[in-house]
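Note that one protein chain is taken out, while the other chains of the complex remain in position.
Take a look at chain A:
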């Protein structure tokens, strides 16, 4: 490894949430003046490791060493006092406060013996930090008025202001444009030159590899490899992350296409977060029975809003949707009855009821089906639930187990099973592989293929290029709410996919069929 002793070290760290292992015995050395890129698929444990390194969460077993001494951070604040700061994947800004107030939140500069805010001083510092990243942002503007990319820059500026010795960046570029990424990379190089240790996580593998000096790969919560960036290439990283031949993960299939199941015409959806902005802009496409269609797009590209509109959760601003020729209207309840059901992106928030059992979660959307003489017939319900547990291969001690005792992958299978139990004709899945271990991921994709073979139309979103290129029969690429391309994934290279999804591609990339 590096000659200099590591500034920060994770030693045999294990982290357990509920009954699930997020990390198992992970060790990682982080060297000063270098960028360590941590790779891993969704759910491999990257974010958990970063939370532990930055003191947001304590490890269940194992420990953290700073400059060779074991440290235990009671809170993120304590880690920050030791010079460790983190840029979170989820933006942690208060939209109602100005940029400047956000930058100094919790560490306000004061005057008058600590009684009053030093507004002028803060503003000056804020402007200098912002100028390093993007000269056009005014520190007095409320964060809520900024677009997502600018908010991410504010998050980065906040970390810069803390003069960290170790700076952890968890997906810092997920909403940045290509020029903004260049600026960030310039800043990273400047920081490295002053001896700051950078930990970098990104879905853009090339991007992360380009900026990295050291690489480490996590898979299913275990550290599976560590190397010098110069010694490895992209193919090695992908292979190590996935841990098996891609053919196993992505089964080949020859779809038998049936009738058009879902016909979307000129669909626009208003952005629920920003009034007056369209999250989905004039999208038209058709999904046939027996077909799996993937939607690839970055965060904020409108992919989630598109699915939520189809599921009846968001109203359409304009356009029409037909289900097997009939106009598709009504709320979520009505659409589930007519055969359109959504597996939501955030299964903790939108998919599962944590206080209920595996079986109760599975049957939640279909309870009335089991009613005999006004009461829920336990036997009928039990049979259907047990059959579904076998069908979607949920690993559980039984239908009565609490949902929290299952791993992420098995929880995801429960959400999918709940959707399938409603007897759908169109299955919508928003990022079905998010937070799912590799084995379960293959199961989820196999399930989708199997349902398509049974004649369902399957429409899903993904932010993993490998999935976009290998899983669907047809791929839609969306950027900034618009359909950029509609093609067979075989026609596409990884690089081309990424540049299309950045939305930076020239406009002659009009959608074609």
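General remarks:
The rule is short, and it goes like this: a residue touches a chain if its C-beta (ideal position, glycine included) is under 8 Å from a C-beta of that chain, and two chains touch if they have at least 3 such contacts; residues count from 1.
In this text, contacts and distances are computed from a predicted model.
Comparing "TonB-dependent receptor", "Oxidoreductase", "ABC transporter permease" or "VacJ family lipoprotein" against the UniProt entry of the hidden chain yields the protein name "ABC transporter permease".
For the chain missing from the display, the contacting residue among A:231, A:326 or A:491 is A:231, taking the whole complex into account.
Here the missing chain is touched by one residue of A:360, A:412 or A:433, and it is A:360.
Although one chain is not displayed, its contacts with chain A can still be listed: residues 11-12, 14, 16-21, 24-25, 27, 60-62, 216, 222-227, 231-232, 236, 311, 313, 332-333, 335-337, 341-342, 344, 349-356, 360, 363-365, 367-368, 371, 374-376, 378, 404-405, 418, 422.
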